[in-house]
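Beneath this line is the structure, given in structure tokens, with notes to follow.
One protein chain omitted, others in place.
Each chain carries a letter (A and B) given by its place in the written order, and its residues are counted from 1.
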Amino acid sequence: MRSAPPIDAFTLRRRPPQEKLTDIGFRQLTLVLAASVGIVLLAIFVTVFTGAREAMATFGLRFLTTSAWDPVNEQYGALIAIYGTLVTAILSLLIAVPIGLGTAIFITEDLLPRSVRDVIGLLVELLAAIPSVVLGLWAIFVMEPAIRPFLSLLHSTLGWTPFFSTEPQGPGTAPAILILVVMVLPIITAISRDALNQVPVELRQGAYGVGTTRWGAIFNVILPAAVSSIMGGVMLSLGRAMGETMAVTMIIGNSLNFSLSLLAPGNTIASMLANQFGEADGIQVSALMYAAVVLMILTFIVNVLAQWIVRRLSLRY
Amino acid sequence: MIPLFLVLIYVLIQGGRLISLQLLTELPPAPGLEGGGIGNAILGTIVVTLIASLIAIPVGVGGGVYLSEYAQDGWFSKFVRFGNDVLAGVPSIICGVFIYSLIVATRIFFDQSFSAMAGGIALSVLMLPTVIKTTYEGLLLVPQEMRMGAYGVGASRFVTITQITLPAAFTPIATGVVLGIARAAGETAPLIFTALFSPFWPEGLFNPIATMSVLIFNFAIMPYEAQNELAWAASFVLVIMILGANLLARWISHATRA
Partner (left out) sequence: MASDVCMSLQDVTISYGSFEAVKNVYMDLPKGKVTAFIGPSGCGKSTVLRALNRMNDLIPGCSLKGRVIFDQHDLYDKRVDPVEVRRRIGMVFQKPNPFPKSIYENIAFGARINGYKGDMDELVERSLRKAAVWDECKDKLKESGFSLSGGQQQRLCIARAIATEPEVILMDEPCSALDPISTLKIEETMHELKRSYTIMIVTHNMQQAVRVADMTAFFNAEAVEGGSGKVGYLVEFNETENIFNSPSQQSTLDYVSGRFG
């Protein structure tokens, strides 16, 4: 009928064993590499928990509610740092979210010519890449002196509330909050912009088609459709703000005394670690590790919540 | 957004006016003295970032390949992807604490405590989730027909992945990896107590090493003007490097798409 195909030129029609081994070996290698994520994560948890065990046994949950940080008498409580971490992160987001979201609406919803929007979008991404230590440097030498008159004004008018009861004197919680705002703003803007861009075109056209105004469409149709991604992005930013170390450490003052006032020096878990971990020994190391455990649990909850929100709410439309 | 522009402009002006050949090539001065440069910190940042890349890129690309090309959608792949997101959210200072306990305090490298290697490993932990995610998502964009075509001429999975699928996903992966490197180069927190700092030129991978980011941190809080100026200069160099890497990433994604 026909001659046999000239298979002699193709010497690997039958695969040699080493070729099959490469195939299997590569698969196993990538499996191990993928598993390394889990291994690293587990190792981080185990290392930090093990390090914290001594302090956990000594101080128990009292650690979370007391504010003594006394290396001489070996008494440790992380209340100042926990309070500082939560206050700086939450307040900075309260300021940054409206601004970031507004910027995102501004650059997505046809309010500006396309070329201008693209340039702003590019700049937002580039600004997000500025290292936090550089922001810290700027905060020390430029921002803090510049805003001090404003903070003094806050003190003189609102000094009767506990939150502004102290005289601003350089580093403090308020400048730290402001530098965090500067840091998370590009993240929130970028995520909100992506979320708004992903709203289906039909939904937009549908809204305009029934005669809605532009702002009506933005507030009633487009924002609700993008809310899950935006919320997820906000939660991720919250996690970042809580874990942010350098910029905050450089401007918050690293105080070991508790004060409700935002104008007084404060502390966060991350900046406490950055300042003390290198020189600590004995139970202070363990106490710092305990604080690290608290920070890890806080960021873990926030991040898991962020993923959950995105998954849960994105089923809506 | 305006404060960020102010930061950028201020850094470029304040740092840029200090740049000279001497600054880029000399060692920092002793406290209280004038002059000097940040040469050792520039070199150190390159060394530490390179170590981190050499670890995180192969591991991350390999892991991403497994997730996209081999894994069935079972518990393992769900767990790894979840774990990857969690790892991406771990504060960078915790990476430092982790590597300090694992490597620095145990002195496992030739009885050395703080070292360039420890710093590089700490940064690689930070880079890993980015590399895995970009590889995984980049490979998902490769059409299934492309893989089928390769299998159809008798290619094994190994050959298909290394010669067809990965090259086809080069653009998104390279873009993500470059951005990940840029981010790692600017990180400080994981380095403070792993790579530590050194006023001298790098003395090998298993000794403490200076980096620009730690230099900025240390010199910013010193009461000497010469050191503060060097912090600005280092900020300038660091920001230019990172912005350059970001523009490179954009260029990759534009140039190869056309």
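Rule of thumb we're sticking to: a contact is a pair of C-beta atoms (placed from the backbone, for glycine too) under 8 Å apart; a residue touches a chain by one contact, two chains touch by 3 or more.
This is a predicted model, so every value here is computed, not measured.
Chemist: Among B:58, B:167 or B:244, which one is in touch with the chain left out?
Modeler: Once the missing chain is taken into account, the touching residue is B:167.
Chemist: From the list A:20, A:53 or A:214, which touches the chain that is not on show?
Modeler: A:20
Chemist: Go through chain A and note every residue touching the omitted chain.
Modeler: So the residues of chain A touching the missing chain come out as 1-2, 5-7, 9-15, 20, 23.
Chemist: Counting contacts across the full complex, list the positions on chain B that touch the omitted chain.
Modeler: Considering the whole complex, chain B reaches the absent chain at 72-73, 143, 145-156, 159, 163-164, 167-168.
Definition applied: only the chains that are shown with their structure count from here on.
Chemist: Would you kindly tell me how far, in whole Å, the mean C-alpha position of chain B lies from that of chain A?
Modeler: 18
Chemist: For chain B, which residues count as touching chain A in their complex?
Modeler: Of all residues in chain B, those touching chain A are 1, 3-8, 10-11, 58-60, 62-67, 69-71, 77, 79-80, 82-87, 89-98, 100-102, 125, 128-129, 132, 156-158, 161, 179, 182-183, 185-189, 192-193, 196, 213, 216-217, 220-221, 228, 231-232, 235, 238-239, 242-243, 246-247, 250.
Chemist: Sort out for me which residues of chain A touch chain B in the complex.
Modeler: For chain A paired with chain B, touching residues are 15, 19-20, 22-23, 26-27, 29-31, 33-38, 40-41, 43-44, 47-48, 51, 103, 120, 122-127, 129-138, 140-143, 181-182, 185-186, 189, 236, 239, 242-246, 249-250, 270, 273-274, 277-278, 288-289, 292, 295-296, 299-300, 302-304, 307.
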